[in-house]
Each structure stands twice: as structure tokens, then as C-alpha cells.
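Down below is the structure, laid out as C-alpha cells.
Part of the complex only, each chain left as placed.
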Amino acid sequence: MTYSTNEMMTVAAARRLGNGSVCFVGIGLPSKAANLARLTHAPDVVLIYESGPIGAKPSVLPLSIGDGELAETADTVVPTGEIFRYWLQGGRIDVGFLGAAQVDKYGNINTTVIGDYHKPKVRLPGAGGAPEIAGSAKKVLIILKQSHRTFVDKLAFITSVGHGEGGDHRKRLGLPGAGPVAIITDLCIMEPEAGTHEFIVTALHPGVTREQVIENTGWQIRFADQLAVTEAPTETELVALRDLEARTAAAHGQLGGEE
Amino acid sequence: MAEILTLREAVQRFVNDGDTVALEGFTHLIPTAASHELIRQGKKDLTLVRMTPDLVYDLLIGAGCAKKLIFSWGGNPGVGSLHRLRDAVEKGWPQPLEIEEHSHADLANAYVAGASGLPFAVLRAYAGSDLPKVNPLIKSVTCPFTGEVLAAVPSVRPDVTVIHAQKADRKGNVLIQGILGVQKEAALAAKRAIVTVEEIVDDLKAPMNACVLPTWALAAVCLVPGGAHPSYAHGYSERDNRFYQDWDPIARSRESFTAWIDAFIRGTADFSEYKAKLAAQEAK
């Protein structure tokens, strides 16, 4: 089956979620990938949304972080304060699944502002739940489309920390979680290099060239010695993804939030 | 004891110019009708607190009711920017807007601390983030047992909190079900809490451990069916996704925004008239 680069990105991200893992899900691309995982290889993945549902099993993608179907299909729905206090800060989240407006080579995330904070070129929505997800989840997955504008050499603003300035900086900050372990894009998968914690490309999606990745990265991106090629989406994965999107479109009259 | 009032009376009596006001509801049960009524009554110089200032605050900011915004994620969810918020921050229209920016975990904890009568909240947050550099109210505190340095943030104690809920009984006890967000904490953190509800019933029929706000913890309960539109009230209404998208072109220019609030908010007497006018327009 043919597939789009966006589909490849979603499928590659979904595969990183182990069955039974407890996942704190951001809205948009993370939510789509997490639900695809649940509908394919990880039926027992536990999805937690910051609005309060624990163990949500939506049949269509939520348009907002607090859709009613998340509540109806969850094991329980708790107050938002409890989600952040008992479940995230309490150390019970295996995977924090985040989107981003921009990332840098250490997996730091900017969702606040482009340009000067007080005189912004572009004002982004802000932190939301991300800083503490990035800090306290046992590990973090980041999913976003790759371009020169989104993969930048120096962030104007670090909203949510990844590996900070690299090396053991994250450890020195005293953060409990391991930080970002992969960035999944429409072109490739990046993982932190041992020691430096700089993100390097460890797998190219099928048909993607090194040059394409270099062109679409704002820093001097490096490639792993053992560069893999991502397995193309299987028919099972694609059918599950497209069915999910079709159900979502039918239910909401629009696609699941991609903001 | 909560008084059962019209929303107009409740806003007249319990919201003053210059107040710190929290309109809470986390994508569910957003108290939109209250925002309209604040505009109709021309409330001024409000400090607005809300984790997710979406349409409900874009309205208040564009209408000139706000001098300051305390928030943690500002956008039109699934659509894009809040144009009135950006215009106020970037261009000072219709008046300058001071912003005080936090994370969700911070504000959620700050509401919990407010409800708990504490002056500050302690959480593990912000290490490595630039937010403390631009928000001097994010401080730290050291654990006297382990030496760990944690974030300390001021509690939120609004003068007035307004929330929307599914139902109240005739005494003014309120039941909230589904996505609870921070509404209970926001109501209990406030000096005065106003709750708009879908219906008023003889018996709440609340499960034993449900989220119930007792009448004596509230200032007023107001019957405003549909008052959370375009968000939803679980068991009563669906989210109006279309309206979130339609809002984008309305709010994009000062002119279209002003025309819209003049017609739909200032030009209507209350929320039910607004709903009728909106329905008439959509039927066209």
C-alpha cells in the first residue's frame, strides 16, 4: 500500500509505545499515534490525558484534550490537579508523548514564543502540561514534522527541557525522568547519542535521503554509524490508521486535532 | 447558602471592576455565558485567571474588560491563535494586557493551594525551563528533610470564580460530572463562587463520592442552559466544533470582532436571546 509521509510518522511513533505502558498523551499528533498503538500492537497501553481521564479508549480521535468520549471510555476521570500531582509527579507515567512547535539538538522544546519574549515575532500558545511531562515522565517521545523552522539550532525559549545543554546536564538539573528518547518526524527517527545526548538520525524512513534530512534541520545534523531504514507501514497499521481517521471525520466532521 | 439568581443579578452583585476573576472549565463546561454577561455589564480592569484562555477570554480581552491575564496555554484549541489575545499583547488593543505565564501543573497546583487556604504551592517543576526567567513569581523552596529544591508558586485566590455545571438542586447544591478540570478547586479558592447550570432539579441523585459543591460554599447559582457553548456539558450537549473554527475569522480583525460582539453580545439582553440570535443566523 502506498502511504504519506505523515502516515509514516504516525505509524513510526505509534510503534515506540510498548503494550501496557502508561502514556501521558498530548493532543494532536501524539494522541493520534498513541491511539493507533492502542488499536494495533498495544491494546493494553494506558492513555492518560491532562484533563483527567485515566485509561481512555476513544473510538475516534478527540478534538480537544477534554472530549466527552475520553471520559466515557476511561477507567476513571479525576480532577486535573490530581493528574499532575498523583499520576505525573507521583512518578507513574512511563511515556510522555509530546508535540512541539520547535526542538533543538538536545530535544529541548519551545512552545512559547519565537523572537524575544517581550516583543515576540510569533506568540505560541505556551507551556500547557509539557514542562512537567518533560521533567517527570520516565521517558519522553516527541513527534513533529521536520523543517528548518521546527528543528532549530538555538531555541528562542526553552519551554520544556530535554537534555538541556547536553551531556549530563539533565541529570545535574535533578530531573527524575530520562528525558526524550526519540524524536519521530515525517522524515526520520532521531535518538540521543550516548554521552553527548545530542539527537542524531538513527533511522531514515523509506525513500528519504540524508540530504533531505540535512536540508530540513536547522543544526548540523549527524547520522548514526548504523543507520537503519524504518520499516514501511504495514497494511494492518495503515488500515487501522485510516479507519481511525475516517471514524473521526464521520463523528466530528473534521480530522482529529493536528494543531 | 447560594442564592438562586439570574446570571445578570449574580454578575452585578458579585463581580466588581478590578476583581481577579477565574472562569474555569477544561475544554468541558466552559462558562461562556458568564463571559458574555461580564461584557454586557462593561466590567473593567479585571485580572483574568484561567489555565486555557480560549474563546471565553478572547472575548473578554477584545471587549476591553481585562488588564492582566494569568494563564498556562493560550490558543483556540484545534484551530490556532487567539487573535484578540495576541492583538492586546502585541499591539495594546483595545488596551495593554499584562501577562503572567505558568505551566498547567503550576496553575493546577496553585488552585489546589488556594482551595486549601495555603499561600503557596510546592511542586517539582520548571527545572531547565525558561519560564522562571520571565515570571518572577516562580520561586523555589527547599525540602527541610531531603534538601531537594522544588518550585514554589503563589496560590490562586480569585475574588470571583465562575464555573458551569450540569445541575443544581433547589437549595443550590451543585453536581459536576465527567471531565472535572480544576473547577472545584477554583470555586473553593475564590472569595465568591458563581455557578451556571444546565438545569435545576429537586434531587441531584449524586453518587456517594461524586463532585458536589455544597450550596453554602457558593455565592450564587444561575440557570443558564447551554451556557457552556461552544464547549459541551456532558449528558446535555455536544461540543460545537464548527463554532471554534468560525471564531477564527470573526476574531481576526478588530472590526469584525467589534461588529460581532455589538450584534451578538451587547445587542442581546441575555444568553437565551444570544442563543436565539445565533441559531437564527446559522439557519440562514
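As written, the chain order gives the labels A and B, with residue 1 at the start of each chain.
FYI, a contact is a pair of C-beta atoms (placed from the backbone, for glycine too) under 8 Å apart; a residue touches a chain by one contact, two chains touch by 3 or more.
Quick caveat, the model's predicted, so the values are computed rather than measured.
Formula of protein chain copies in the complete complex, based on this structure file: A x2, B x2.
Here is the rule we use: only the chains that are shown with their structure count from here on.
The distance from the centre of chain A to the centre of chain B, with each centre set as the mean of the Cα atoms, comes to 28 Å. Residues 26-28, 51-52, 71-75, 77-81, 86, 89-90, 101-105, 108-109, 111-112, 123-131, 134, 148-149, 178-182, 184-185, 211, 232, 234, 238-239, 241-242, 245 of chain B are the ones touching chain A in the complex.
Chain A contributes residues 27, 50-53, 63-68, 70-71, 77-81, 83-85, 88-89, 108, 112, 117-118, 120, 123, 125-132, 135-136, 157-161, 164, 169-170, 173-176, 252-254, 257, 259 to its touches with chain B in the complex.
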